[in-house]
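Here the complex is missing a single protein chain, while all its other protein chains stay put.
All chains are identified by letter, namely A and B, in their written order; residue positions are counted from 1 within each chain.
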Amino acid sequence: MQLSGTYTFNADQQTVWKLLMDPQAIAKALPNAQSMTPIEGETDAWRVIVKLNLPVINGAFNGIIRMSEQVEPDHYRLTVSGEGQQSVIGGTALITLTPDAGGAKTLLKWVADANISGKLAGIGQRLAGSVAPMMANQFFNAMAKQLPARP
Amino acid sequence: MKVTVTVNGTRYEREVESRMLLVHFLREELGLTGTNIGCDTSQCGACTVHMDGKSVKSCAVLAVQADGREVTTIEGLAQDGTLHPLQAAFWEKHGLQCGYCTPGMIMAGSAFLRDHPHPTDEEIRHGLEGNICRCTGYQNIVAAMKSAAENM
Partner (left out) sequence: MATRIFGSGIKRREDPRLITGKARYTDDFQMAGMVHMVVVRSPHAHARITSIDTSAARGAPGVVAVFTGHDLKLGAIPCAWLVPGSDLKVPAHPALATETVRYVGDGVAMIIATDRYLAQDAADLVQVTYEVLPAVVNPETSTKEGSPQLFPEIANNVAFHWVASSGDDGVNQAFAEAEVVVKERIVQQRLLPTAMEPRAVLAQWDKYAEELTVYSTTQNPHIARFILSGVTGVPEHKLRVIAPEVGGGFGSKIPVYADEALAAWASMKLGVPVKWAETRSENYQVTIHGRDHVEYVEMAATKEGKVTAIRGTVYAGLGAYISTAAPGVPTILHGLMYSGAYAIPHIRAETFGVLTNTTPVDAYRGAGRPEATFLVERLMDRLAHTLNMDPVALRRKNLIPPFENGYTVAIGLTYDSGNYEAALAKALGMFDYEGFRREQAAARQQGRYLGIGVTTYSECCGLGPSQVAGAVGFQGGLWESAIVRFSPAGKVQALIGASPHGQGEETTFAQIIADELGVPVDDVEIAHGDTNRSPMGWGSYGSRTTPVGGAALVTAARKIKEKARAMAAHLLEAATEDIEYGDGKFFVRGAPDRFKSIQEAALMATLAWNLPAGMEPGMEASAFYDPPNFVYPFGTHIAVVEVNPATGQVDLQRYIAVDDCGPQINPMIVEGQIHGGLVQGIGQVLCEGVVYDDQGQLLTGTMMDYAMPRADMFPTFEIESTVTPSPHHPIGVKGVGETGAIASTPTVYNAVIDALQPFGIEQMEMPLTAPRVWKAIQDARAKGGQ
């Protein structure tokens, strides 16, 4: 399943990049995240526990988040895998940043390929097209709140 | 967590897990198995009960949310051994076959009739949208609702 979306940050590209690479900021912004801990022996990889509260699926998901292919400050890849509640989720997203004309704002584009299996597919697949962009927006909004105050 | 719920006129105090659904509380803690479970997405309405006089799907309510409230289930609908007019009408008009959706249908229907004492067929059909029956094709449920409305 192909999904995509955009988000505009009120900050310059370098600041946004720094924010996106900050695991603590990510942990705070992840919707319904209960924990996010680095995986030993790997860089840019974390174990996360996310609590989902949907009809039928009501409980914890164990997942792994990885960042790779970082080309500062332009693009990177985010890979997510998770399982729980008799379901499996897998997805990879390419995230690119471009500054606007003045450089004060940064446009983020994401293009993702996601697979959902099991119980969650029975309800999630149909909703994913609308829920995933909403959750992404929620996430980026929460990230944006953590941007350093403008001078 | 501790909850105190009045069900069919009797006050119950129980210690429950915070995630326990009201329907499981009724069925498993209180043994009131007349309320049935037909789905897990609050679509089918089989588990409909009255809470403080309003119809609710008891699979969409946590037991702790019923704390301090009054709940009526299908077991408490007949008064002093006399069937509620809608129960009697379901019997008279053959508004049920396997009976599994029936308690929820009657609880939803009786609340609907209280708010709409003289409904048309169309209003009844619309009013029962939240309750699914696989046996009757709804026609005799509509007939039962109309007949009960006349007798209430």
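We adopt the following convention: contacts are C-beta pairs under 8 Å (C-beta built on N, C-alpha and C of every residue); 3 or more make two chains touch, one makes a residue touch a chain.
What you see is a predicted model; the values in this text were computed from it and never measured.
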{"item": "Contact with the hidden chain (one of A:Ala60, A:Val80 or A:Leu107)", "value": "A:Ala60"}
{"item": "Contact residue for the chain not shown (choose from A:Thr8, A:Gln34 or A:Gln86)", "value": "A:Gln86"}
{"item": "Touching residue (missing chain; options B:Thr4, B:Thr41 or B:Asn151)", "value": "B:Thr41"}
{"item": "Hidden partner chain, residues of chain A it touches", "value": "55-56, 59-60, 83-88, 115-119, 121-123, 125-126"}
{"item": "Missing-chain contacts mapped onto chain B", "value": "17, 19-20, 27-28, 31-41, 43-44, 46, 73-75, 77-78, 83, 87, 90-92, 94, 96-103, 106, 121-122, 124-126, 128-129, 131-142"}
